[in-house]
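Only a single protein chain was left out; the remaining protein chains are all shown in position.
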Amino acid sequence: MTPGSALFIVSAVLCLAGAVTTVVSRSPVRAAMGLLGTILGIALLFLKLRAEFLSAIQLIVYAGAVVVLFVFVIMLLGTDAGSEPESEARSKIAPPLAGGMFLAFATALFGLLGGAIKTPTAFTVPSPDHGTIEAVGTEMFQNTLVPFELTTALLIVAVVGAIAVGRGRQGQKPNQRVIKNPQDFYVGPVMERDNVSQPEPKESV
Amino acid sequence: MDIFPTNDFTLLAVILSFPLIGAFVNGVFGKRLGKEAVTLMALSAIGVPFLASVATFSKLLDIRAVQHAAGAGSADHVEQGARLYWHAWDWLDLAWTGGETTLSVAFSVDGLSGIMALVVTGVGFLIHVYSTSYMADDPGYHRFFSYLNLFIFSMLVLILGDSLPVLFVGWEGVGLCSYLLIGFWFQDDANAAAGKKAFLVNRIGDFGLLVAMALLLRYTGSLSWEGIEANSGNLPNQILKVWQMPEVLAFSFLPDWLLLNEPTIATLIGLCLFLGCAGKSAQLPLYVWLPDAMAGPTPVSALIHAATMVTAGVYLVCRLSFLFVLSPATMFTIAMTGALTAVFAATIAFVQNDIKKVLAYSTVSQLGYMFLGVGVGAFTAGFFHVLTHAFFKACLFLGAGSVIHTMHSRIHDTDSSQDGRNMGGLRAYMPVTCVTFFVSCLAIAGVFPLSGFFSKDAILIGALTNTVSSSGGVHDAFVWPEWAGSVLFGMGLIGAVMTAFYMARLYIMIFEGDFKGWSIVAGWKEPEGHDHHDDHGDGDEPIDGPAPHESPNAMTAPLLVLAALAAVSGLLSAHDLGTHWLDHWLDPVFANALGNVVTDAEAGSMVPYIASAATFAGLGGAYFVYVMRGGDPARELAEKVPALHELIYDKWRIDELYDELFVATLETLAEVSIFLDKWVVDGIIARASAGVVAGAGSVLRLFQVGRVQAYAAAMVIGSVAFAGFFLLPHARVQLNGDLSNGQYELVASPGLGYQYSWDLDGDGEFAEDDFADKNTANIRLNTGKTVEVGLKVRNAFGLIRTVTIPLTRPDPSADETETAGVQGRATGQLADIEGRQR
Amino acid sequence: MNALRDAGIEMIPYLIAFVVGYLMPWRKEWFERFAVGSVAALSVAFVLGLWPDKAVEVAETRPEEWGHLLNLIVFLPLIAAIAVVFLPRQSPKLLKQFTMVVLGVDFLASLALLGVPMSEGWHFQYVTEWVPSLGIRYHVAIDGISVWLVLLSTLSTPIALHVSFGSIKKRTKELCFAFLMLHGAMMGAFVSLDLFLFFVFWELMLVPMILIIGIWGGVEKIKASYKFFLYTMAGSMMMLAAILYMAWVFHSIEGYWTFDYLALKRLVLPEDAAFWCFAGFALAFLIKVPMFPFHTWLPDAHVQAPTGGSIILAAVLLKLGTYGYIRFCMGMFEGPAWEASATLAGVAVAGGIFYGALCAWKQSDIKRLVAYSSVAHLGFVMLGLFSGTHAGVSGAIVQMINHGISTGALFLLVGVIYDRRHTRQIADFGGLAKVMPVYTALFVLVTMASVGVPGTNGFVGEFMVIMGTMVSDSLGRHATPAAVGASFGVILAALYMLSMVQRVFFGPLNNPKNEKLTDINSRELVAVAPLVALIFVFGLFPNILLSRMNDSVGATVRHLAEGRIAYEAHAGATTAKLRPKRGGPWEAGHPSPPQVADVAVALNAGADK
Partner (left out) sequence: MLPGSVVEHYLALSGAIFTLGAMGFLMRRNVLIQLMSIELMLNAVNLLLVSYNRVHAGNMTGQVFAFFVIAVAAAEAAVGLAIVLSYFRIRGTVQSDEADSLRH
């Protein structure tokens, strides 16, 4: 049992546990912590796989930003936001059915593929700076510069989009009547159950 | 210097253009020009063409005189008659694989149309003069004269046209004008309906003419008179094979001529043309529009429905006489229809009280006589009756018009002002109208010296003696029945008696006895004591409405002229008095028509005396019934058999029959087609397809449940299926090579990272681990041997599928058909073998 | 020096565009005008850049004919339609005048077409490459048949627009845009000789018609415009398939791509392929005509369309179906056309003339009645085409033009009373003659033309069709019954028209609302006058029409007969054959195989390797 394989086992367990808690837990906060666990586990694995830069990025971006964002939003909406609505007899069988089928497929697929692998492929000995920031940097700025620039554009668009969507309608001119009822934002065809104040649009002859 | 050369006779342009200009000016500027200008325009528009027609006629006379002088020597010389042409412009040209002909707007006048032009413009002019005062106080004065001028123009186009299409232009033009004139007082729905009815029935006739023109174009290649005459020679020999009459339907029991199972083209064309003539000249099947046409003003009835338009049919038959005689069947049909119409219309005229209706039915009956005449081949006699009828019938109508005019001033209701029962004793009040009416009555009855006698006798002689023989028509099975002569003559005689009777009745009803018109004025009180009859002059005037008075000169002058013409015109061709001018005049027109007509002269010698006897019998009878017995026998007969009287009074209820038979079927057809259109045609193509699309749409809508996860699940299932297809190996083998030498080649379908191992000798075990990349294998089989070829396929993921392909080589020693069958099945099987899974 | 001059000339279109943009009245500050001007200049530059400059003058245009006349006639309205969009919406008067001026210029240009005697061969032919790799060419030309249809539409569009300006007050800009685009598309369809180009114009024509029916129509306008669109679209899909198949067959034989009519005309397809291609084309055109089973869109479209729309729909759009049949069905599929003519003639007589007349008789709505009468009249036209004789075909073309004039005038007059009473039900009228004498006179006159009284134009067409049908040999023994049936249609025509006239005009005036109706005003009179005049001119002097279309109809009939013989000779084969080139005037403008040099990148070059 070399320290490397021990590291692998620990991080694998960490990842799986995190994943399971994310999927199963009732409260979203605990799910977020599960996700954090998985991310840390993968960061560890990155280290084992000689991808320091990536594990750093993983920690900074994923652990630092994305999970924090999730927790922030959960707190904003209130931890009970996702509670099951009272009596909604939403067809109970659709999601579990889908999940079950997917599980069946996944096991069949991996079993099938696993069985087919006769000879495990070992790792090759990498060059010394494999995975370091210099190597990733040179690769990124030489061969894959265009995707890099496109990613920057993507990020800007995402930021602007997030702000626009997140801010909602407050951006109206000051004399705009303050919207007491959130339903008013929504001008599209309204479901019966949401039809609180919207008069039924007159059917044009 | 001949300013009007024969082949470019521009005088015709003058004759034609004046009425057209008159119609246009009156129609468009009439209201602004005022009554006097309209009258001047209208009269000149007809007067000038009349003078031009007279000039044309004189030129024709000169040419005939020259020909006569030139040919005086030889006895058998037949003058070929004069014909003056005027070619206006090329109208259109028809070309087809069979030939090419140019239809030009060309006019020509010869003996026949010369006389017709004279009649049309002459009588037309008189009627125009008459209507200036008859329609004096009508608001639509200018509109009336515009239509009347347009009518004269169309009539002139009809008779002066040099080809059938130009005649057709005039033909429908007069139909249009009669529609406008009958429906002149359009405020009253009945008049408009009468106009429409006239136009539609005429249109049915025009349908016949159109078909005849089409047939003529196809079988003679031309539509002008000369063209048709030139190559109408072999018409009787051609048969129209549209559909073979199946034997079982051949009604063999019917006489051949009735069945017309082999109609020659000549008969077909003749019958179609006659359908046109029947429509226009109100013969039996299509006469229903003429009595209703009395809804128009009386001068219209006089001009159109007595003198000119209705005779167009007879003119056409005379013009194409050479075509009609080619088919005795057609001639017989014309003669029989004419005779039947004469008798039938006369019966209805017996009981009518409205004097215009009586005259209308008498016109129909007289037209029947004309068609009887031309039907039996006596074309000159028929045309002569057209002439004389134009005069006395116009005079009768105008006389009736002046009577109605005065009655109208007494009571402003059109129906009662035309009802004969309100009249009587007008002889005292309207002497001129009475005399002219009397002369015309005698003329139409056929009293000796007057024109009616001569023209009707000529027809009766013709009916008795003429037979039309089919000159060499191979296929025309019809032979002129020998009983035809006596039957036609008999019907003609009965018609003559009836005509004399009802005309006398009409005269007596209007002019004899005492005036029954006092009481019709509302609020009139019978002046007590004295008898009106004898103190009409000096007694106190009846309380309301002016006493009947003689019509103004503008109305009586034409009456006198027409009455004189009616009396004198008989001399044109009075055989008994030895004058045969009209026959010689028209000989060239009917020259080659009379070839087919056989007349045995001496049988007709007694006819004039029999005819006069018939006439006097009719007149005496009427005098006896209505004057000596004051109309009692008629009333008793009416009470004795009221149903028959009612039936005849309702005009044998023919109109109702047509409504029931034709109009009703058309209406149901229209209803059905509208329903069909809305629900079946539209239903299938538009509504059904829309329904299908909507239905499919609503089915697919069920799948959109709206929840993200449901869609995600569907996506997962889809990807699973997709992945499955790609991951699992497939083994499909294509086998080609030809069966004869047993050399086959098996080709397995390629795939992603596929490797194959074959077991060619069918013993079941495969070369264990040599999964080579080669996917083809060759195998040799000798005859009749079968082998199970095995194949293992391994894909990239190492999954293996085994397939066995049964191969059999047919044994050629089996019989031929079997091999062919097998061959077919084998190659089919060869092409795509889906092996059985082991 | 002349380089500078050339550059100057080169700059002219941009300068004009800039000036027009600059002078646009609706912007006050100068820099806004400058901006609009530069945008206009740029757009012109863009369009010119797009324009294929290599004018491959394949056919030697005749010296006396100006090559670009047809381009002017086709593209002036289209460009004007785009220009109208830039004009200010607030001043309808400017829009109206601009549109009428453009249509007037277009009419004058089309009059110039008459300057040249339409002798054998194509006239005013203009050919340029459009999509060289696919062999699609911008090939426009005109001959005796299409010259009159072009003139008919350049005459009726301004009249229709003039009338609709009187009655339609809202959305004038869209109205002008729709009519100009419709006019341009129709012109294009009539003159294009490249099947692809024809298809483009054929589809382009639908869009403005949908707008016209959809925006200014009656109550159920949307449903009617859908129905109209779907019917024509379904048909043209079949046609597109047939076009593509034939182009592919031609390519497989000759090796190069072309969609040119003259080239595809030489194709002799095997029996079943020929039948199906013919069926595809025929379906598209028979729906448009409309022929019996596919006619139900016409009454709905007419009833819901505004007056102007109805006039154009009746006068020109229906003629595209019949023109298409002459040009493409009888032009390219002589064999199947010959064989199918007997059955189709039966459908034309029974389904068109009888059925149309019977349906028309009991209609309660005037426009629906006149729509069914169009079905009947076009039954005559199709019968003339199926007869396949010179007389029949020229009669059909004359009937097409006359139907356009008389039915256009009828719809115009119906529009007159619709604008006053806003109802089309016959029962609402009665005794109008007393109140509107001039209008009644005009209506009766046009009715006579529609019914086909000799002396008016209606008669000439029907007469020639009946004569042509009787002497036709493609109809064989069905010729006589078809001719008799057609002549019987003459009676039914009188029946339904006169009964309508009597119910509307004659009889007592009992409806109080009709008493105050004003007679026809000057605007409407100006619109209807040319049509009424033409009714008599073409009625008395049809040779004006016939003399010009003689050669092309003769050629069509001759080619029909030759094509049939070639088709029957080729009957047994399973692969297509290409007839040798005839040469002569009718083949001028035939596409030549592209030189290898300029098609290096061509699709087929690659495909062939």
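Think of it as A, B and C in the order they're written, each chain with its own count starting at 1.
Here, contacts are C-beta pairs under 8 Å (C-beta built on N, C-alpha and C of every residue); 3 or more make two chains touch, one makes a residue touch a chain.
Everything quoted here is computed from the prediction, not taken from an experiment.
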item	value
Interface partners of the hidden chain - shown chains only, full complex considered	A, B
For chain B, the residues touching the chain missing from this view	701, 704-709, 712-713, 716
Contact footprint on chain A, counting only the chain that is left out	1-2, 4-5, 7-9, 12, 15-16, 19-20, 22-23, 28, 31-32, 34-35, 38-39, 42, 45-46, 48-51, 53-54, 57-58, 61-62, 65-66, 69-70, 73-74, 76-77, 81-82, 84-85, 88, 90, 95-96, 98-99, 102-103, 106, 110, 114, 117, 120-127, 130-131, 135-136, 139-140, 143-144, 147-148, 151, 154-155, 157-159, 161-163, 165-166, 168, 182-183, 185-186, 188-191
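Here is the rule we use: only the chains that are shown with their structure count from here on.
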item	value
Where chain A and chain C are represented by their mean Cα positions, the distance between them in whole Å	61
Centroid spacing, where centroids are CA-atom means, of chain A and chain B in whole angstrom	88
Between chain C and chain B, distance of the C-alpha-averaged centres to the nearest whole Å	34
Where chain B touches two or more other chains, by residue	none
Overlap residues in chain A, where contacts from two or more other chains coincide	none
Chain B to chain C touching residues, read off their complex	89-98, 105, 165, 168-169, 171-173, 175-176, 179, 183, 186-189, 191-193, 196, 199-200, 203-204, 206-207, 210-211, 213-215, 217-218, 240-243, 666-667, 669-671, 673-674, 677, 681-682, 685-686
In the complex, chain A residues that touch chain B	90, 94-95, 97-98, 101-102, 105, 109, 112-113, 115-116, 118
Chain C residues touching chain B - in the complex, by the definition given at the top	227, 292-297, 355, 358-359, 361-363, 389-392, 431, 433-434, 448, 453-455, 459-460, 463-464, 466-473, 477, 480-481, 483-484, 487-488, 490-491, 494-495, 498-499, 502, 505-509, 540-543, 546, 554, 561
